[in-house]
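Working notes for the structure below.
Note that one protein chain is taken out, while the other chains of the complex remain in position.
The letters A, B and C name the chains in turn, as written, and every chain counts its residues from 1.
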Amino acid sequence: MELSSQIKTALADPDRKILLMTHIVLGYPSLETNRRVIEQMVANGVDLIEMQIPFSEPMADGPVIVKANQEAIERGITVRRCLDFAREMTATHAIPFLFMTYYNIIFKFGVEEFFREAKEIGIRGFIIPDLPPEEGEDFFAQSRRYGIAAILIYAPTSTPERMRELARYSRGFIYCAARKGVTGKQTDFDASFNDYMRTCRENTDLPLAVGFGISSKEDVDYLTGKADIAVIGTRTIKLVEEQGVAAVGPFIAGLR
Amino acid sequence: MELSSQIKTALADPDRKILLMTHIVLGYPSLETNRRVIEQMVANGVDLIEMQIPFSEPMADGPVIVKANQEAIERGITVRRCLDFAREMTATHAIPFLFMTYYNIIFKFGVEEFFREAKEIGIRGFIIPDLPPEEGEDFFAQSRRYGIAAILIYAPTSTPERMRELARYSRGFIYCAARKGVTGKQTDFDASFNDYMRTCRENTDLPLAVGFGISSKEDVDYLTGKADIAVIGTRTIKLVEEQGVAAVGPFIAGLR
Amino acid sequence: MNKPGYYGEWGGAFIPEVLYQTFCELNEAFQKAKADPAFWQEYLSLMSTYSCRPTPLTHAENLSRHFGGAQIFIKREDLNHTGAHKANNVMGQGLLVKRMGKTRVIAETGAGQHGVATATMAAKFGFACTIYMGEEDVQRQRPNVFWMEKLGSTVVPVTSGSKTLKDAINEAFRDWVTRMDDTHYVMGTVCGPHPFPEMVAWFQSIIGREACGQIKQQFGRQPSRVYACVGGGSNAMGIFQGFLDNPAVELVGVEAGGKGLDSGMHASRLAAKDGSPGVAQGYKTMFLQNSDGQMMDTHSVAAGLDYVGVSPILTDLWQQKRVRFSAATDAEVMAALDLTMKKEGIIPALESAHAFVQAFKEAGEMGRDEAIIINMSGRGDKDIFTIAHAFNDPSWKEFIKKKGIEYGA
Partner (left out) sequence: MNKPGYYGEWGGAFIPEVLYQTFCELNEAFQKAKADPAFWQEYLSLMSTYSCRPTPLTHAENLSRHFGGAQIFIKREDLNHTGAHKANNVMGQGLLVKRMGKTRVIAETGAGQHGVATATMAAKFGFACTIYMGEEDVQRQRPNVFWMEKLGSTVVPVTSGSKTLKDAINEAFRDWVTRMDDTHYVMGTVCGPHPFPEMVAWFQSIIGREACGQIKQQFGRQPSRVYACVGGGSNAMGIFQGFLDNPAVELVGVEAGGKGLDSGMHASRLAAKDGSPGVAQGYKTMFLQNSDGQMMDTHSVAAGLDYVGVSPILTDLWQQKRVRFSAATDAEVMAALDLTMKKEGIIPALESAHAFVQAFKEAGEMGRDEAIIINMSGRGDKDIFTIAHAFNDPSWKEFIKKKGIEYGA
């Protein structure tokens, strides 16, 4: 099933008014920890997981994820090991897995080669924060060819025209950055946020994921009805750092 | 008697083929030491003594005399105390005493006042290394008026014309700087020095004193017949510093 | 035809969506300014009354005689206000910021020259200013940090990544994506997403325009070769533009050879074999990266050349063989610096000294009737801590030791 249809189907379940997507930095602190964290996430009801392939220049990320990228690389993570690990995850868990990374990782690997292998692994979508449609001709062509969703990002600075333009390229869902800035900081959910979400909704038929600064049940509750997917990023990385892997399950369970 | 006649008379003595002039920095290391040094100098046959009134900017002096000037000032020497001390010396000893200093000391005191008091004290001449005849109109007028010899300096760079010009202003004797440079360094007595002395002699009728770097009996012997006065400057200052006052008498006695 | 913002296959604008609108506005404002002759006039007048433009072209007679070949001319960007060519770019962007009505500027800096220039421009135009600087560069270029702060700017040491220029650029982008409404990011070199390469090259073209006229006037005709150091490439692009359309003038870019091209400790993206195409910091060019696309640590005694990427415009000109690239090692740089000081009384910045190295290697083999120009991108004063250290100067060390003790060491 196409990712967007799959998401819409899932949302049709009256117990699932909003889906949860979590974020993992591969190799941080280790693939073994990633494995156990993912296990708990899936067991506790996460609907999608985006796995970030570390890059040395994570321009759009905040300090927690920047540090995670850097340490993962220092500890020896490679693109090869990320792909192998992903293959294992998709084989183990039934939920959709996505890759999040910066364009250079894919460019350097070879765009087509990367799509071919991702397809084989069963990856469902790509989130590439530094690849606007204007620069991604080859990328978007391969995305369509291999049927892997290229998930584009809406920002609070995007105009309606721009949103419609982005929607033309996006597949699966739209990732709405909840606010300006990088990942990891708290977002104020206020009237202007509601206007923003309304504009997002008006300018695409795709499901909407909302990320940047979502960290609690209150946040998720607030988003319910406005967005289709709540994205938990930095919060679980910090949780593992501070309280260990075992804290992840109860945290996820308590979100919805 | 005019200073130059007095010098010529002294030189007429067959035992005195050359006169000795010594140099004292007033107040260095103390007036009391100056007093005892002068006593020994006179007792051992020094013919003239130039007493330097310290100045903070002794531009034409070398390191030993510079330091002596500076320390004398730091220890509280004043122009007043120099004058009083000079009065005591001229009263105590029969030889001619001269003042050596820089022009500012006299200028600041008042040129006429300075001459008046020097006359009263019985000072016989002034040596002012930074006062060329061009700048000393007032000074040379007072010098003639008070009958205190203005002793000018010949340098190895002086042309015969310049020497004759200087001789017009000079009284008492001419102070021939034995070489270029400042006081205190050894002078090479070589052929060019002899030429220089000959030129000096040809361009004045005044007696010739030679200073800068004269420190031994050999030097004095060498000068005998060429010059009329050998000037011992830095050497006795160092002697007192290194061996104390008592060394001065034997040193002077051994020079001639 | 090329996509806008591309030079051959290089360049582009790989920017996060949140900046899309900002870049639209920036492109529009810049293209309008570029098309408006009054803007360039305003720029020239600012540069001639606030900085010292035109900067002189100095005939280095002693060095020319020393090498016995080409007549060596030095384009004196060191005489700009703040001591480097960086002023050209920064003052130009300042005028643009004023036009756009923004009130705050941010910048990355490596050697600190671009930071000082931006802080200066911000003071002059009354903008708030934050400068991002790799922590390692904060150490290497402390005097510049002090001046930026005294000029009223906030300097933020960047502790991520290799703690040098590339990380400062990332951090500046992270600031920008948070505050694009009132803030302009004053990119310091001909890199980054379109329109920065075009914009910085345009402002820096003032160097080449002047040099082209000056050499004609002083030497009677065009030079055989023009040398410039290449960090991001802005001073090189600046002077090269005066000669690009004359194929008889050979253009030579000199990169940081660090401890040698085989040592892995250098910053030669084009002269060494270690560079490969990549996309980072918002643009596509040749980067020093590993096979996974992770950027490598670079090394140079000159903080301003210590960078993984290089101008997409230069990469294109290199690919077209219009610009020849070479590298100078740290050791060669110190020797060239020493010679230049002693022979000409001129103190190049460590960055600039790279260009001198290559010119010195070639001058002797050229004819005395030929001329070459070295672009002296900046003055070496800022490098006193590095240079005194490199020369192992005992009285400098003694002085610093005493001062250190005075401050409680």
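Just a few scattered comments:
Keep this in mind: contacts are C-beta pairs under 8 Å (C-beta built on N, C-alpha and C of every residue); 3 or more make two chains touch, one makes a residue touch a chain.
No experiment lies behind these values; they were computed from the predicted model shown.
Touch, as defined at the top, links the missing chain to these shown chains in the whole complex: B, C. Residue in contact with the omitted chain (choice from B:Arg164, B:Lys180, B:Arg198 or B:Lys217): B:Lys180. Across the entire complex, the residue among C:Leu26, C:Met187, C:Met286 or C:Ile347 in touch with the chain not shown is C:Ile347. Here the missing chain is touched by one residue of C:Met121, C:Ile239 or C:Val333, and it is C:Met121. Contact between subunit B and the unshown chain involves residues 54-63, 66-67, 70, 73, 78-79, 102-105, 107-109, 129-132, 134-135, 152-159, 162, 166, 177, 180-182. Along subunit C, the points of touch with the absent chain fall at residues 48-52, 55-59, 62, 76, 79-81, 83, 119-124, 126, 139, 142-143, 145-147, 149-152, 218, 338, 341-347, 381-382, 384-385, 387-388, 391, 393, 395-405, 407-409.
Criterion: only the chains that are shown with their structure count from here on.
Taking the CA centroid of subunit A as reference, the farthest chain centroid is that of B. If you average the Cα atoms of subunit A and of subunit C, the two centres end up 38 Å apart.
Chain centres here are Cα means. That of subunit A falls 97 Å from that of subunit B.
The distance from the centre of subunit B to the centre of subunit C, with each centre set as the mean of the Cα atoms, comes to 66 Å.
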